[in-house]
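Below is one structure, written out as structure tokens; comments come after it.
Note that one protein chain is taken out, while the other chains of the complex remain in position.
The block that comes next holds chain A.
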């Protein structure tokens, strides 16, 4: 009996140990980062393509030439409220971080102290980016104005407030492979990079499972808006019937083919995509045309989630 209990205890310990080990952060090694140095000039457009300012500027900041990344925007989700931190180059922000710290934050979702970041920060898209691009982005970020604002804590209830549990989430849902595979033209490949990695379009346009993992089988097929303001549209070819030229025009100006103007978070996205080259916008459109067509998941009744709504 005693032996049995002891072996059971040992097994439990072993299990806990294994769980602890597999949920440990997995940063990019110093060796992989050696010899990489960022180019701030190149980083400016990558910063726009990655949409960093959309979430990290202070709430209600009008678009400015040099964004102040002081944080403070609140993101209400079913798991709690996330508050964007200060990522400006200041002591309260990321001014004291090394390039490796910043690259690992963006591409692995790991803090300099080895803590997991919640997936509200789209590292599960940025993990598909080129290390050199993120190094350039980081170099540009260091040229932006500093802010002395203190980062505010997230408001996340138990059990999601256990950071280590994000390690389990990563085990289940982190995916560093592109969703769309196969033989792609150089333009489609560029578009895939902009949409899946930097643009992190899937974060809002792909439905999630009960634990917040992206349902990659329904990639870009539309999803309820996390803040509860309606539904983010299906942008697979089954939902988005626009021509490539019409997609390009919307990414450039915000005007849809019906000459409505996109709103919500998409207005902030257009503030970023309008800075890209026409070539890059065309690449995004070319990519969206080869995404697997998926019918939208049925909207929940009574959510005002209709596909035929008029503005007003």
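The rule is short, and it goes like this: a residue touches a chain if its C-beta (ideal position, glycine included) is under 8 Å from a C-beta of that chain, and two chains touch if they have at least 3 such contacts; residues count from 1.
As a convention for this text, contacts and distances are computed from a predicted model.
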Have a look at "Electron transfer flavoprotein subunit alpha", "Outer membrane lipoprotein-sorting protein", "Cytochrome c" or "PA-phosphatase" and point out the UniProt protein name belonging to the hidden chain. "Cytochrome c"
Which of these touches the unseen chain: A:109, A:146, A:207 or A:222? A:222
Contact partner of the left-out chain, one of A:32, A:150 or A:260: A:260
In the complete complex, the non-displayed chain touches which residues of chain A? 222, 225, 229-234, 239, 245, 249, 253-255, 258-268, 270, 296, 304-307, 309-312
